[in-house]
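For reference, the structure is listed below as structure tokens.
Each chain you see keeps its place in the complex, though not every chain is here.
Note that the chains are named A and B in the order they appear, and that numbering of residues resets to 1 at the start of each chain.
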């Protein structure tokens, strides 16, 4: 039972209006080949969950943004891509700004079946607007909901054919949390290995979270 | 030594042996250079690395080892990599001893504003809110006034705040202020050309003067 498919085949699972989580912090850990593949798919009105929205010059998700395929972005830092800023200022992109740790934890909650959680992060700030607030042990917390993307596009260092994953250095970042949160998880692996090649103690994302594996090469 | 280096050097004195430290972008990044070599200090970067080492030589750059400013760094012996939810679990859970970061404004009640400017579309927050809400000790390093000479240390922030009442220490090129028992206290003067009156003139915040006020030795 191998989960290895072509990039084209994997991306047929993305539909108009889907919410897509895309791994990476900047371009490190971003599944660039899947994103490039997505730019060739006729999909629209996507909501993207990603820490950033590509980098200047149309790199990464910037390419999809330029194609007007993204209607909403959920993430923590869009200022690093001036194009994203421009689209937002022109009203062409709805933005839901989420503190980076809250973004990671909302994804983690989505993957782990948590219905919501309380965090001190952002309590008393503009980003708490409209959110339930609660005093716990004398400190103010706000309620945050889980994020469950329709599809996650993930970058891994190695995948085995079952879909067990390991990552490389700080390219790990949001990838494990997104892989666990999404209904369908598509992995771009730099290398695909046979089952048994990964040490059971070192697997970061076990295969039950993964639906498709594509060969991304280096 | 420039003003920024001076502030960074003073901040480095606040770090204790064995501390886990998260350094923000700008002046905080410089702090690493002034940590005494006889102290074991572990730098954490929220994108997923504990044990950040110095900036690599150009030929030694590993593109998959970056810090929260997306700049290449190295990993020291004993380092570890982890996912975003793990990394922010460390931050939110109080496992970071010291977070040093910059600010646009600091208020006398310890409020900090360092992420948004009124009137501009708010499109980036990153990990700032998580860090100031979660770290055991929040130290702000900043120039005393803005580039235009406007005060940054105020009775209350008029920029959107990052968190309420979290600043424990504020270090500028002129002075060090402590925040304790709902009081802001001038603890040290770092510039021997500045009188108490001159500092007061550029510091609209209400503060008391420590009975053990330290002045820089000439």
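Please note the rule applied: contacts are C-beta pairs under 8 Å (C-beta built on N, C-alpha and C of every residue); 3 or more make two chains touch, one makes a residue touch a chain.
It should be emphasised that the depicted structure is a prediction, and the values quoted were computed from it without experimental measurement.
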Across the whole complex the per-chain copy formula comes to A x2, B x2
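Going forward, only the chains that are shown with their structure count from here on.
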Whole-Å gap separating chain A and chain B, where each centre is the average of the chain's CA atoms:
29
Mind pulling up the chain A residues that touch chain B in the complex?
25-26, 28-29, 51, 76-80, 84-85, 88-89, 95, 97-105, 107-108, 119-127, 140, 167-177, 204
List of chain B residues in touch with chain A within their complex:
45-49, 62-66, 70, 75, 81-85, 87-89, 91-92, 116, 121-130, 133-134, 160-164
